[in-house]
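What you see is the complex with one protein chain gone and the rest in place.
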Amino acid sequence: MKSPLRYLPWEYLGLFCVLLALIGLFGLLSDHFLTLLTFTTIANQIPALAVIAIGMTFVLLIAGIDLSVGSLLALSGALIGWVLVDWQQSILVAACVGVMAGAVCGLINGFISAHWAIPSFIVTLGMLEIGRGAAYLTTGSQTHYLGASVSAIATPLPGLGLSPSLVLAVLLVVIGQVVLSKTVFGRYLIAVGTNEEAVRLSGIKTTPIKIAAFVISGLMAGLGGLFHVAYLESADPNAGIGLELSAIAAVVIGGTSLAGGRGSVVNSFLGVLIIAVLQTGLAQVGASEPTKRVITGVVIVVAVILDVYRHRAGDFKAYAVRVFRLNRPASD
Amino acid sequence: MKSPLRYLPWEYLGLFCVLLALIGLFGLLSDHFLTLLTFTTIANQIPALAVIAIGMTFVLLIAGIDLSVGSLLALSGALIGWVLVDWQQSILVAACVGVMAGAVCGLINGFISAHWAIPSFIVTLGMLEIGRGAAYLTTGSQTHYLGASVSAIATPLPGLGLSPSLVLAVLLVVIGQVVLSKTVFGRYLIAVGTNEEAVRLSGIKTTPIKIAAFVISGLMAGLGGLFHVAYLESADPNAGIGLELSAIAAVVIGGTSLAGGRGSVVNSFLGVLIIAVLQTGLAQVGASEPTKRVITGVVIVVAVILDVYRHRAGDFKAYAVRVFRLNRPASD
Amino acid sequence: DSATESNGQSEVQRPKVALIMKSLANEFFVAMADGARQHHAEHSSQYDLIVNGIKDESDLTQQVTLVEQMMAIGVDVIVIAPADSKALVPVLKRAVNAGIVVVNIDNQLDQSVLQQANLSVPFVGPDNRAGAKKVGDYLAKQLQPGSEVAIIAGIATAFNGQQRQAGFEDSMQQTGMKVVSVQNGDWQQAKASTITSALVNEYPNLAAVLCANDSMALGAAAVLKQAGKSEQIKLVGFDNIAAAKELLANDRLVATAEQYGGQLAVFGIDFALEILAGGQPKDKKTPVDLITKAATP
């Protein structure tokens, strides 16, 4: 127990190993995988999913779920395009409008689900449909080309090779993790996710806390929309279809519990990396569509199994406590 | 309390009203909605979603989730087509193969999630990808036309106007409800969903119960595949994409809790009907795609809000328990 | 319904035409629907129109259901762009048996299945394969023979996607190019961008990427620009959506194909009205034109 090993970030180790294993595997399968180019392309591709995974971590922490992130990403992108092209505003104004729209939709999600005690699954499923419809309306169901006005955000900085959006996303991951583990708000999130009634009985208002989590998720989806638009230089109303499942998969691979109360933003980010490496690797080895599907499925499950087993071996006690004392069986 | 009113099926009433309101609304908006033909069309279109919603109800009851149903539907359909065409077997054999494949995949879902305590969200998300990949492999990524050999199941019976698959689906709804409310197995499902640890400490093996729920869900998805193939007279590897969300929406509209322990198969069926009527009605009035999306989203949320409010007004007791005892406050 | 009432002068019973499309979320079909509505506005005394589409192109059940619903409303004509060339045949046969005139547009129903079902449905639409071949041939003129090229196809099961892929392959083969990779981008921009970035890494000598629609070409273009390969790797698309024009103008897209989606439905409707009037028109291939920076017909 007293060995210097304990200073290692053990909680990130399991996923890190899965990630390394994947990279190693693709390195063997493809001559060109283990190159700097591969990694910068992966890096520049993930910012949207990464920020959305941050927001999703917050929502899952309070035992909620947000299915609307994909639609909100599209809506935010659509609005950004609209403000840029039809209103001829600067990118700054457009970005604010897009991100704010995400936050407002998140606020609506949070308000309805927290205030009226409606399951967030349903509220955000509704928002998924509404947000998508709004994105179609905004764009007239057309993809709008935006060109260089937005692409600066996603263009690799000379010298660094990484885009501003990636830098911002990583910064947000760090901030998110700090908020979660060091601030009063973060502690309240975990507390609400663990035992909301107890928090309420401690004289703390839980509704604002829950709403805040959804607002953050909406905000992040809006920001994801900005990153997405910048990356693809166009506003596409069909963007982000099915993204909610990828985001949740990333977050859950990162060890966040769908039952609330347990989660880590850094681990969610590792989950995002695993998914991105997998997608790029499979495309690079030229796997057929069925193969891609099957391998993706297997990797998702195996990553979580490995993570769970690492926990069991490394910390049997904690596991025993979790499984047998806390009425929160590891299987949901 | 002693009035004859109490013999009414109150627990189904709220949703029934939502359904009637929708039908009334579309009746006003379209000249042709309130016709027998509309209703037989709706009736013959729902069997696949209805049986899948039954299975989903069982899984949600034990606080699990099954995201793989859409893929399993496609896989089952693909296998049915394969056995029929490539193996030249009878429809009976083919149907068995398809339905069994669904059950086996459900068994795998259940085994991994219950036995190894992996969140079912992740396990079934993996199965979603794997099942889809397998469906592509089986069909060679092509739709296969099967022709009349399968269509009998979905063809309206003369005189009745309803197809055998609908009759079977309704029968299964009834059986599902009876199993849930009258059998030991049903009781165990509800108990496990309510407090698994307490059930375990009562000397009951919870793993087989949980596995059984997933097997049922897989079986139902397999059956859904059969109905789907019969309806389309062809095996389509892209069938059922996104079906999991529709099924969960139907079940949750039906009042089943995602947190487990509470649910009703009949109400899930009403949820399916609401979704089907909504889709048909919107198509008949020729709503544009964005409008359809927005209205669908709003109706999903409003249906649940109404249902929750009905519970509150009509059944204060249940509400009080929920709010004051069960860690799910309405607000603070 | 509303159209009937608002006109209020239905001395003669106007035929009811249902236009059933694939994804109304797709620009191509939106243009198609707009074209039909405009045509209807100009000829509102001749027929009533109801337009429907499905959520996304893979949702066959929804489209089959739409056909049944239109039968329930009692339409006289169904003009359909089938989401699947096989699975729609049985329900269309029921429609034909119910006395409805069915016209197939855009995506041709599978001939062998039609034969099995003992049905014939007139077709009005483009030849995707020929169109894709045109685009491919134009691209090939700008490449060295033997160059490495990659194809990003649509959804594997989509017939028009398969046709476009086949057209690309035909032309690449005939012009002696080397197809190093064929992957499905599922018509999606984001997916195509992921695939493109992988291709760029894996094949340093890649000379061209052929995308089965313009959305995917947009995704690919963005990646190529970021990787600084816009010059080296040529790009072609299909559909000629509005956003593609900018790319053409900036030389980031070599060519795309125009199928006149706006006209397609109109052709179909006219065709059906002709049948109703007792005519027996022949199957009609609508034009697919090559679009380049220089040549915009």
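Think of it as A, B and C in the order they're written, each chain with its own count starting at 1.
Rule of thumb we're sticking to: a residue touches a chain if its C-beta (ideal position, glycine included) is under 8 Å from a C-beta of that chain, and two chains touch if they have at least 3 such contacts.
One rule holds in what follows: contacts and distances are computed from a predicted model.
*Asks:* When you check the chain that is not on display against UniProt, which of "CoA transferase subunit B", "Sarcosine oxidase subunit alpha", "Sugar ABC transporter ATP-binding protein" or "Molybdopterin synthase sulfur carrier subunit" does it turn out to be?
*Replies:* The record for the missing subunit names the protein "Sugar ABC transporter ATP-binding protein".
*Asks:* Can you list the shown chains that the hidden chain touches?
*Replies:* Taking every chain of the complex into account, the missing one touches A, B.
*Asks:* In the full complex, which of A:L28, A:L160 or A:L201 touches the chain missing from this view?
*Replies:* Per the contact definition at the top, the residue touching the missing chain is A:L201.
*Asks:* Pick out the residues on chain A that sit against the missing chain.
*Replies:* 182-185, 187, 190-191, 193-195, 197-205, 261-262, 316-317, 320-322, 324-328
*Asks:* For review purposes, identify every residue of chain B that touches the missing chain, sorted by number.
*Replies:* 182-185, 187-188, 190-191, 194-195, 197-205, 261-262, 317-318, 320-322, 324-326, 332
Heads up, the rule we're going with is that only the chains that are shown with their structure count from here on.
*Asks:* Listed by label, which chains are in contact with chain B and with chain C?
*Replies:* A
*Asks:* When the centre of a chain is set as the mean of its C-alpha atoms, what distance in Å lies between chain A and chain C?
*Replies:* Result: the chain centres lie 34 Å from each other.
*Asks:* Could you say which residues in chain C touch two or more other chains, in rising order?
*Replies:* Counting only residues that touch two or more other chains, chain C contributes 24-25, 56, 156.
*Asks:* Going by the contact rule already set, what residues in chain A reach two or more other chains?
*Replies:* In chain A, 132, 136, 141, 289 touch at least two other chains.
*Asks:* For a test of understanding, state which residues of chain A touch chain B in their complex under the given definition.
*Replies:* 67, 112, 114-119, 121-123, 125-134, 136-137, 141, 195-198, 200, 205-207, 242, 245, 248-249, 252-253, 257-258, 289-294, 296-298, 300-301, 304-305, 308, 323-324, 327, 329-332
*Asks:* Which bits of chain A are touching chain C when the two form their complex?
*Replies:* Those in contact with chain C are residues 30, 32-33, 35, 37-38, 41-42, 44-45, 132, 136, 140-145, 147, 151, 154-156, 163, 228, 231-234, 236-241, 279-281, 283-286, 289.
*Asks:* Residues of chain C touching chain B in their complex?
*Replies:* 1, 24-25, 50-53, 55-56, 58-62, 64-66, 68-69, 71-74, 84-87, 89-91, 110, 112-113, 116-117, 155-157
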